[in-house]
Structures are given as C-alpha cells and as structure tokens.
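Here the complex is missing a single protein chain, while all its other protein chains stay put.
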Amino acid sequence: MTMPLTGSTFSGHASPWFSRVAVAAVHFFLLILFLQNVTVDFWSAIPGFVFIHAYSAIVLVYWSRLDQTPAGDTVIVTLTLEFVLIAILFWDSFSAWPWSTLFGLALVQICAFAAVRYWSELRQAPYSAWFGLIVILIYIMVAATAPIIAPFGETAIVGAEYDEWSDKHLLGTDNLGRDMFTRLIYGGRNTVGIAFMTTVLAFVLGGLAGLLAAAMRGWMDQVLGRTVDTLMAIPSFIFALLILTIVGTSVPSLIVVIAVLDATKVFRLARAVSMNVVVLEFVEAASLRGEGLWWIIRSEILPNILPPLVAEFGLRFCFVFLFLSGLSFLGLGIQPPTADWGSMVRDNATLITYGDITPLLPAAAIALLTIGVNFVVDWFLHKASGLKD
Amino acid sequence: MSESKTRDVLLNMHGLRIEGRSDEIWQEIVHGVNVILHRGEVLGLIGESGAGKSTIGLAAMGFARDGCRISGGTIMFDDVDLAKASDDSLRLLRGSRIAYVAQSAAAAFNPAHKLIDQYCEAPVQHGIMPRAEAESDAIDLYGRLQLPDPGGIGFRYPHQVSGGQLQRAMTAMAMACRPDLIVFDEPTTALDVTTQIEVLSAIRDIVRQFNTAAIYITHDLAVVSQMADRIMVLRHGNLVEEGETRGMIEDPQKDYTRDLLSVRSFRKEISREPDPETPLLRVENISAAYGKTPVLYNVSIDIHRKRTVAVVGESGSGKSTLARVITGLLQPSEGHVYYDGAPMPPDHRKRNKDEKRRLQMIYQMPDTAINPKQRVSTIIGRPLEFYLGLRGGDRDARVRQLLEMIELDPDEFFDRFPGELSGGQKQRICIARALAAEPELIICDEVTSALDQLVAEEILKLLQRLQDELGLAYMFITHDLATVRAVADEIVVMLQGEVVEQGPKEQVLTPPHHAYTELLLSSVPEMDPDWLDNLLEQRAN
Amino acid sequence: MGGNGNMKRIDQLQQLAQNSKISRRHFMSQATAMGITAAAASTMWSRTVKAAPKRGGKMRFGSGHGSTTDTLDPATYANGGIIHQGYGMRNHLSEVDNDGTLVPELAEGWEASDDATEWVFKLRKGVEFHNGKTMDATDVIDSLNHHRGKESKSAAKPLLAPINELKADGKDKVVFKLAGGSADFPYTVSDYHLAIMPSMGDGKVDWRSGIGTGAYIKDKFEPGVRSTFKRNPNYFKSGRGHFDEVEFLTIGDVVARTNALSTGEIDAMNRCDLKTVHLLKRRKGVRVEEVTGTLHYTIPMHTDVAPFDNNDVRLALKYSLDREVLLKTILRGHGVIGNDHPISTANRYHNSELPQRKYDLDKAKFHLKKAGLTALTVDLSAADAAFVGAVDAAVLYKEQAAKAGININVVREPNDGYWSNVWLKKPWCMVYWGGRPTEDMMFSQSLAQGADWNESHFSNKRFNELLVQARAELDEAKRRGMYEEMQVIVNRDGGTVVPLFANYVFAMSDKIQHDAKMAGNWDMDGDKAIERWWFG
Partner (left out) sequence: MPQLGRMVAQRLALGLLTLFIVSLIIFLCVELLPGNLAEAILGQAATPETVAAFNRELGLDLPPHERYIAWLINIMQGDFGRSLASQREISELLGSRLQNTLFLAAVAAAIAVPLAVSLGILAALYRESIFDRAVNAVTLTSISVPEFFVAYILIIVLSVNLGWFPSISNINDGLSFWEKVYRTALPAFTLTLVCVAHMMRMTRAAIINLLASPYIEMARLKGLRPGRIILKHALPNALAPIINVVVLNLAYLIVGVVLVEVVFVYPGMGQLLVDSVAKRDIPVVQACSLVFAATYILLNLLADVLSIMSNPRLLHPR
C-alpha cells in the first residue's frame, strides 16, 4: 500500500454556498417527509422533531469547518458513527417507522455532504466510478425511503402465494403471499443497513485497535497482535456459528459478532498502514512535543491513513454482505419474517432449477451493489495511490 | 565553438516541448528547448528542481515518464526522429546506442537479480553478444571503473554492494553495448563527498576512453564543471544560458547563472568570544547503540547560548544518532546530557513540558516533517496551544506573527495545506513550528540538504537572522561543508561514531587539519574546471 | 359415500390387473366408467401391471435426514435417515405393513391374556442374522433390554416402561408381563428403536457391527455422508428386499437433492421442496408421490394456566384459526387439515363422523364473550425447530385471530434447545408430532393425565377412564366406540389446537416401482422403501 502523503489528493474547492444550499435542501426534504408521514398524534411526533433539529444543530456546529477540509472527512466519519451507534443501541425502535427512515435520510444527508465535499474529485471520476456511485446512491435512497416507496408492508400478506408478475404485484408474491417487490426493497434496507453498521463497527474496533498497536507498539502491539492472530486462526464462519448459537441470532448480536470477527482483518490493515505513518517525522515531532496518545492517533495518524481505510471499507462491506448472506443460507443470518436478500435467495433457490428467475433478483441486487462498491473502491484506490498508468 | 561544428552531430533536439499532467490537465513544462550534441562530447545540463533537466535528458532517449508526453519538436538521433519513432524502433535503440545512468543506483538496480545478470541483459537481449562474452566484458569494465574485486563483484546482489560502487557498476552497465550516448541523471547526488570524487573520476575516465558522448545532468555547477565540455543552464523549462564550461564559469552572462555561481558565498559574521557561563547544552561522554550495534563512542560536546555548533560527517558517522540521544528518542548506554547545567532525563517521555519546549528540532525532509493533513495554522498553532496555552484569537494572531517572522504572507498561507507549498516554504513552516515553542536551542538535522541551493541559502540566511534577533543556539547537523563554512561558530567533525576534531570554526578550517577533516575539505568540488584533475594529481602524489 | 365405493372398486380392479386376471382394454373401460380419465387410467394400468417385483439394480437414495453423529445404536436413532437404514439392516417383532396394518415380522404371531396384560410372542424359526447366527429368544430379550433398565439412554425407554417382566419360554417364545392391559402391545414392539440384534451372550447386544436379520447387509457406513448395503441372500421374507445394492446418501440441501434426482445421480429422494414440487412433477423421468400419515402439528395450551384454563378461551382460539389457509401456505396443500385431535385418517379408529372445525369468527367471538372477555392477548411461542414454517404459521394465525379480537403475540424462540426450553414449558407453543401407529400410544403419550409429554396438561376424567378401558379392550367395535368418544372429548375440551396433518412428499425415478399402497407411518413408505421398492 503506497502512502498518499502528498496532501493534494483531497484539496478540492467546493463553493460554500452550494454546499449550504444542498444541506438545507436535504434538511427540509427530511422535515417535510416526516410531517407528511406522521399519522400518530402530535406528542409522539415530538421526538422526531427534536431529532431532526438536534441533528441540524450538529450539522451547523460543524458547519464552518466542513467545506473542503480534512475536518470535513472527520465530520462525515463522526456523523456516520453517531448514527450507527444509535441504530445499534435502539435497533428495535429503529427498524420501526419513522426512526428507520430518519436514519436512512441521515445517511442520504451524509452522502450529500460527501458529494459536496468531494465534488471536484467526482467531476474527474471515470464512468465506472460514476456508475458505482449512482448505484450506491440509488440503494441508499431506496433503503432510506423504503416505507414510502414500497407498495405494501414488509411482512404483510397481501395476495395468494407465488402470484405471477402483475400490475398489482410488480414482481409477484412469495411463498407466503407477500409482495416480492416490497420484500426486495425492505430486504435491501435490512441487508444493506446491517452490513453497513457491521462494517462501521468493525472499523471502529479494528481501526482503533490497529492505531493503538501502531502508536503504542511494545506490549500493546504484542497483546493485540497475538489476540488477533488467535481469532484469525479460528475459521470465521465456524466462530460466527458458535457465537451466534450462544447469543442467539438477533440483529444486534449479528452485527456485533460479525463486526468483531471482521475487525481482525481491519486491525491488520490499520496497523500496517499506521506503521508506515508512525515512522514519519511529523509523528516523531508530535511525540517529542509531548502530545498524548489520543492526539497522535486522531490528529497525526488517522487523517493520513483514511484513504486506504476507506477503500478497505468498501471491500469489507462487500465481504460482510456476502458473509451475511452465507449465514442466512445456513439459517443463522437475519431471521424471518424480516426480509433479507440472502435468505430470499435461499428460500427460493429451488425455483432456479425450473427456470424461474425470481430468486435471481435478490442475488442480482447483491451483485450489483458489490460491483458498484468495488468500482468506487477501485477509483478511490487509484486516486489515493496516485497511480497514473 | 568553431571546433565543435566540424565534429558530426549525434543528437539534435529542436524546439523540444514536453507536457506534464497534473489533475488531468496537461501543462507544458519544457518550452521549446534546442539541444545539440556532438559525438564524444559531454554536455552538462544544470538547473534547480523544476528546471526540466531530467525530462530533457530522458527525452534524448525518446522517453517520457508516466504523466509526461513529448508534445512538440524533433529529436534527431543520427537520422532517426525519436519523437516520432515507433515503440519498437525506440526499444532497439535504448540500451544499445543510448544508455542511461540513474540518480540512485540502489533504486535503479533490480534487487532481485545479480549485478552481472543485469549487466548482461542489454547486450544479450539486443543480440549484440552472447552471454559468456558479455560476462567477461563486464569484468573488464568493472576493472576499468576501479571496482574492487572486478571478477567477483558482479555476482553479488545490489544490496550487498556499497552506493559508490553501485553507481560505477551502473556506469559499466550503461557502457555494456558501447553506446554512442549516455545520459547521466545526477549520478553522484546521493553520494557522500568523498565517494563522489571516486565516481566522478571513474565516469570521466570511461567516457573519455570510449569517446562516448554524454549528457550530464546535475544541480551542482561545481560538479558539472569537472565533467562537461559545454554547459546549458536551464530554468523553468527554458534555456537560460549555454556555453563552453570554462567560459561560463569565468564569465557568466546571465544573473541567474551568476546566482548559481555565487551560491556558496554566504558567510556568517565572525562571532564574539565564547561566553564563560555554563553551556546551554552539555553532552558528556555519550555512547549509544542500536540494539547491539554501537553507533556513538564517548562523544562530548558543549553548545553555548546564541552560538551555532555544526556537527559534520558523512553518512554513518553517527551525527543524526547524536541528535536522537539529545532529544531523548534514544537512550545512551553511557554518559549524560545536561541542559543549562541540570541533567535531563534520557527518555523524552520522562522530560517535562518545559524541558521539551526549550529544545526544538527541525528535520531534513520537510515533506515528512509536517503532517500533510493539517493546515499551516494548525501546524504552527498546535505548539502555541500545547506549550503556551494560547487559544482562539490569541493563537491565530501569534501564528500570523510567526508567519511574518519566517517571511511568508500570513493572509496567503494561514489556511494552506503542506501539499500546496514548495519545499522551501515547507521548511520555513517547520522553522516557524519550532519557533512557536519559544525555544532556546534548535537542532537542525540536515535542514538544507533536500533543498535547491538557492532556496537552501535563503533558509540559512533566515536561520541566521532569527539567531541574531532571538538569541537562539543551533546545533547544525550536516554533511555539507559549504553549509558549515556558512553558518558555524564551532565545528565538530565526526567519523564512524567518534569525534575526530572539534573547535572554533577558524581553528578547524585552518591547517593543519586532522587527516579526515583534510579529506572532507578537499573533496568538496570547487567552481574550477581543473579542480578534479588537480586534486587527483595531488592525491596521487 | 359414492367416492368411497368407487375407491374400493378401483382397488379390486387393480388387484385383478395385478394378478393378470383382466386385459388392459377391460381395465381401461371399467376405470373410465368409474370417472377416471383415460390418461390416469392408462398410468394406473401400467403401474399396476408392472407391479410384479423384480430383483436387481443398485438403488441410490438421497435422504434429507442424516447426520454425521448418527450411530448404529438404535437407542440413539434420531432421524429418518438412520431409521430407514436401520429398517433395512434389522427387523422387529412386528411390522406395520404398507397397508398400515400390523403384521408379524420376526414373530410368527402373538397371543394375549384376556386382560391383555400378558403377551406371548412366538418367534419365527430359522431366521439367520447376517453373520449366520440363528435368531432366538435371547437375542430378542437382550435387544429389548438394551432400552430398559437404569442405565438406558434410549428414547424408547418410556415405551417399554409398562413391561414388568420379560422372559423367554424356550428358544422360540418370549413372554411379556405388563403392568396394565394393553391391547396394542404388538404395535409397541414395532417401534423403530426396538430392532432385534444378535446377543453377545452377556445380556448385551452387538449393535456396532450393524448385523441384523434385515434385507440388507451393511457394507460401508459413513454417518451423515453415505452408507452402502448389499442384499441379504438369505432374507427370510419373500417379496421384499429387491435391490442388489443400496447406496444411501445424506443430502441435507433440498436443492442439491432435487438436482441430483433430476440429473439421475440418485433414484429417490424424500422431503421434496413443497414450493416447487409442482414443477418437479413436470420433470421427465421423475415421479412425485405423497402419503398422508400420522405426522401432525399441534399448538398445545397449558389447560391449567390462565387464560387457557377456560374452555371458552380455548374454543375461541380454535375457531379463530383458518386451517385451510395454513394448509395452503405452510404445506402448499400437501396435507390435510386437523380437527383438534391427534388421530389421523391413517389410524384405525379415526372418527370421521366428528364435524370438522372451521374458521368461524362469530363462534370465536361468541366463546370469547362467554368467557367474559371482549379482547384477548396471548403469547404464542414458535421456532422453526418445531417444524419448518412454524413461525410463518404463527404469523398467519396472528393475522387471522386478530379479526376475532384476539391479539396473538408471536414470540420467536431460538431453534436450539427448543424442545428442552420451550416445549412443555411455555403455556402456548408450536409442536410437531411424528405420530404413533395406535390411538393408545398417541393418547397415552400426549394427552393422558400424568404422561411425560402431556403438553396441554390435559386432565379429563372420562378421557382417562376410557383410555385405560380401551387399552385392554379386545373387542374391536367397543374399542372403536371408545376411541371415537375420546376424539370428541379432545376436540371439544382439549387444550390442543391441531391444525394440520402433513403429507410425506417424496420423489423417485420413473424406474422405481412399489406396491399400490404405501405406508403412512413414516416418510418413504414407512421408511422401508429400500426393503419394499424395486426397479421396474
């Protein structure tokens, strides 16, 4: 991994007014959607209002530092982390409307930030990266607004079993008479959402541990390194199977278990790239100045290892995604009646034998997203490594 | 001039234009340069970084690096226009009729193969001679280039051979097909001065022996004047001046050339008598080792307030290790460091904030010494916050003050990232960062060696001004005797971890010298085309 | 019952055809006259006529059951895969044949005392184990004792608990003395655990070798992967055990199983994917068969726990379940709906007069009101460990009951430990029963007061009296009356919702032939496919 230290990688110039308008627009969009869909009484809508406005306040606090700065990276990462943590803690209430949609829209907003922040980079992106970005954006939008665009409820039985494709049921119905199109949309929301949160958690754990190991070295490096080696020596599929059987396959435990297992791989990368940075003189200068560990990690190392980490994030996201669907295949993934693409493929796999393409759809959805992510990662790596061949 | 016209022209680059790509936009970096080279002639290309000298040198092989392209002009090599030739015909010329010697031989030799394998590759692949013949030829050339053990050295891997020897081996490799033209791209820049002499003389001899034409690229006018028959001075992709070597050195026509010639003329005013007070920093009988490899033996140095002590030595002399011991990054196995009379804890983590504040450091590579992801305001502002507790407006005001002090416009640079600065500007930021701590002693570790000479001189002047204004003491670690001559009050000469000579500048620089000091001093190239000849003659005696 | 009459005549017709008494034309005309389509009649003809068993061939069977932890010890049999192999290798004293009737197997016959407490089994003579040893009473007694006694870890231990004394009477007779009368005791000894194995002489049996008296001799045994068997040339039954070789593959993944059958890598498979079985039927060279058996699902309530202690609440819940929808969605029609008692149409004394309970929201509301309630909220525990689709079934139930004002809260339980932590512990949950060959066994185990597996804590005085009486009653008609009354009691007062009886759905290559009727007590022709089927 070559270290992009030239600094010119992300020095785009976005016009502040443009980004401000974009954020304001997203904010209002969010508010209007929320108001439109509040069917319950006023008092129970209050948390939603508070949420949106607290959220906007956070945005405004970070505001002045946002445009085209590395601090902007930090803001995006921080916001993402906040939402993921909230979502894991309150998964049950989050999977219910309107929280989940707010969460999704927040994601959209993060994307908007990122788009504004990196606009000048985006303009130069190749077609494949644009394709990937658009695919990802569509997925996020669909996931975010699932309750609005889905014609039926996630688990509602709305017709006969295995209906043909029709106007009412765009992609027919499934084995219980639930609308396939709706299930596909919700499946995307659940699978993508869980995979995303898992990956973020894996990066928080593994990244932090890797940074610690690189920054402190000595016994800390040894302890963490040996622990990770040991964890990696146990086949992750088997380990996941064991732990999930012990703690039960609820969504939070699924997220935590896979995240911990995946964190081992993130640790290795984070440690390796951090090691490259730690030996540089500005880190030595900071430690000679007497800076604390946290400053060195956060301000000196982290900004410099973000590009490879972000690229790895994309790849790991795909792996988590496939891992989840593999677990679903063995019946240990996301549990029914929650829709998820892995188990949708699994449930309808026999149909392929008979030339019915319905089970191909969720698989194609998985493939399309992973391809999209990989395209973006390719572009990002290409940029970050400064390779121009 | 008239003499050279009679010889036949080997290479004629006419109206050469080269573009480079940055951020997907093509920008011209060489603006229509004409270069004519005759058979057997050595042409020196000189200029600072960004002058386009390497790019032109490579263009002489019809080659443009990734991200560059030849966009105009003709490159006539004999009768072939290299600018228009096909890849295959270029490939046939390269290595056989035009060869290249790169700046860093250590990087340009493939670490996976033995030297002689790499030597034989070009003649065998070009079908010039069979492998066995190439091997014996290699051994012969190794001998002519005064390599030790010419019969065996080729069977070593690159990492098993020293830098100066590698550079000679690379010259041998370039000679393998007896090319008409060799492009030397700063072949001695990465070498120590004492080694440089050996390589320079070896290259000159071999080129003369085979009557090979050469383009010799360097930033050092003194070096090129030993090698070249004719010199072209380049700046920003344009030709500044061209002429016969001797004439150019003796009578430069352009201001820029004169600046380059006078670059080593800066001298610090001779300072006062040493103050009798206790030294600011006393290094007492320090020995240190990396693991089991001893690096420093019993080193003692005193540094007084407002004085500059230059520690000079070649690579491996332990001068940087000394700095690490003083800053507390490496604990000495013996000896102590006293600051203002009081012993300092050997481990920097055990030193208190004030001890750290008073001793600051400036590094060799400004690229890696400042965090590319922090703004100038943060880089300079952080020590202000950390040591002095300045916040908000106070901090910003002080940052601006410091920027002014290092002669950068605060409005322009306050919010910049290091990626948007030139090398010299980065080094100034490093100085400002050190100054922000309001130190008493600054350790300058090779602070000018990564910079162009004119820029380096500015930095030295700045440091001198700051010393005069703020009463700082400097410990100046360098391999460059010119720098030492310029800034030092006292000189410490180091060789393989030991101090061989130390004392006031006048005393050390005035004969009689210690033998090693003598060697060092005599090895610094001078702006005299006959210097190398004289020196070799002198040494032969 | 015109339909029933027709069925009997078709059976007769098939019998005639099988014995070559009538021509194809005659058969066809007769059959079409009975309302059978020409195509169906033609198939029926070819199947019937070909039905004369042939020897030979290598049968490869892909089973959805089977685990690497399976052993040859019948005490540990835990799934259909190993049961099937066990039936192939070994025999029992009695056997439920493909008609569902009990016939002697290793016994020649049996006699009971008048109160049905003492049973004497007369053993078949000259039956040899695969190792050449002749089977005698010692083998039988040791084999049964394998499951009895303090140290037994056999799942069949409770079955044999009523045996007070077990002794040999000469070499060919075994005498059972029971704690109470049991008219169906011969059924008990047909249980798949109670295989007869050679005695080692010290009271223990040799189960490791896999030696038995069965139609097939074990060749290789790799549990959970594949086992191979060779035909027993000295098999004592005639007309059974037709294949020269049998390869028994465990193929856990239903898609893999189906593909293997489609590509001809196996000749038969069980547990078809119900979702696509209609498509599988269209495949050339593949035949799908299904049999209604005793396998059923129950949703037992603890009748001693509020609110289930009120029979009106129980009835309200029974009426608020739409069994037809469940049959259609969970079993995709491959089964029959249940009538809130565990007796299947495959059982001898099924009460066909008892009116079928239907989805009736008015009645549900009526009973709810009678119980003094306007709304009801209850927890229903479910996991797919109970049966595949149990959670879906619970969700469907919830939606249906909501219309009667009953709020069923579906509690998803973990699959692991479902049988130890949920079943019999949670007041209302989803359960699966493999079914029992006799009414007595079924009732005694699942509904008798004090039974270990009385999952609804059912205690009805009349029911318990009838159970004991009927068990010892040797008069057929009286017995039928008793059992039918018990079904009524369970239907009206019981705490168990019995929504469905599931069919066994399996598929085989066209080349495979079998008797016209297949057993419904287990999957794959009573898990005796390898013994009963043949290549046509």
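In this document, chain identifiers A, B and C correspond to the written order of the chains, with residue numbering beginning at 1 in each.
As a convention for this text, a residue touches a chain if its C-beta (ideal position, glycine included) is under 8 Å from a C-beta of that chain, and two chains touch if they have at least 3 such contacts.
Because the structure is a prediction, the values reported are computed rather than measured.
A.B. asks: Counting contacts across the entire complex, name the shown chains the missing chain touches.
C.D. replies: Touch partners of the hidden chain, whole complex considered, are A, B, C.
A.B. asks: With respect to the chain omitted from the figure, which of A:134, A:148, A:170 or A:242 is a touching residue?
C.D. replies: Per the contact definition at the top, the residue touching the missing chain is A:242.
A.B. asks: Which of B:29, B:42, B:56 or B:102 sits in contact with the chain that's absent?
C.D. replies: Reading the full complex, the residue touching the unseen chain is B:102.
A.B. asks: Could I get the residues of chain C that touch the absent chain, sorted low to high?
C.D. replies: Answer for chain C: residues 62, 67-71, 76, 78, 150-155, 157-158, 220, 222-226, 249-253, 255-256, 259-260, 262-263, 265-266, 414, 416-417, 419-421, 423, 452-453 touch the chain left out.
A.B. asks: Of the residues in chain A, which ones touch the absent chain?
C.D. replies: Here the touching residues of chain A are 2, 226, 229-230, 232-239, 241-243, 245-246, 318, 322, 325-326, 329-330, 342, 345-346, 349, 352-353, 363, 366-371, 374-375, 378, 385, 387, 389.
A.B. asks: Could you please point out the chain B residues that touch the chain left off the display?
C.D. replies: Missing-chain contacts on chain B: residues 58, 61, 63, 65-66, 90-96, 99-100, 102-104, 107-113, 121-122, 125-126, 157, 159-160.
The working rule: only the chains that are shown with their structure count from here on.
A.B. asks: Measuring from the mean of all protein Cα atoms shown, which chain centre lies nearest?
C.D. replies: Central chain is A.
A.B. asks: How many angstrom between the C-alpha centroids of chain C and chain B?
C.D. replies: About 90 Å separates the centre of chain B from that of chain C.
A.B. asks: Going by the contact rule set out above, which residues of chain A touch chain B in the complex?
C.D. replies: 5-9, 11, 69-70, 124, 280-282, 284-291, 299-300, 303-304, 388-389
A.B. asks: If we count contacts the way the header does, which residues on chain C are in touch with chain A in the complex?
C.D. replies: 254-255, 258-259, 262, 273, 275-276, 279-280, 328-329, 332, 384, 391-392, 395-396, 399, 412, 414-416
A.B. asks: Provide the residue numbers of chain B that touch chain A in the complex, in ascending order.
C.D. replies: 21, 23-24, 66-67, 327-329, 348, 351, 353, 356, 361, 363, 365, 367-375, 378, 382-383, 386-387, 417-420, 433, 437
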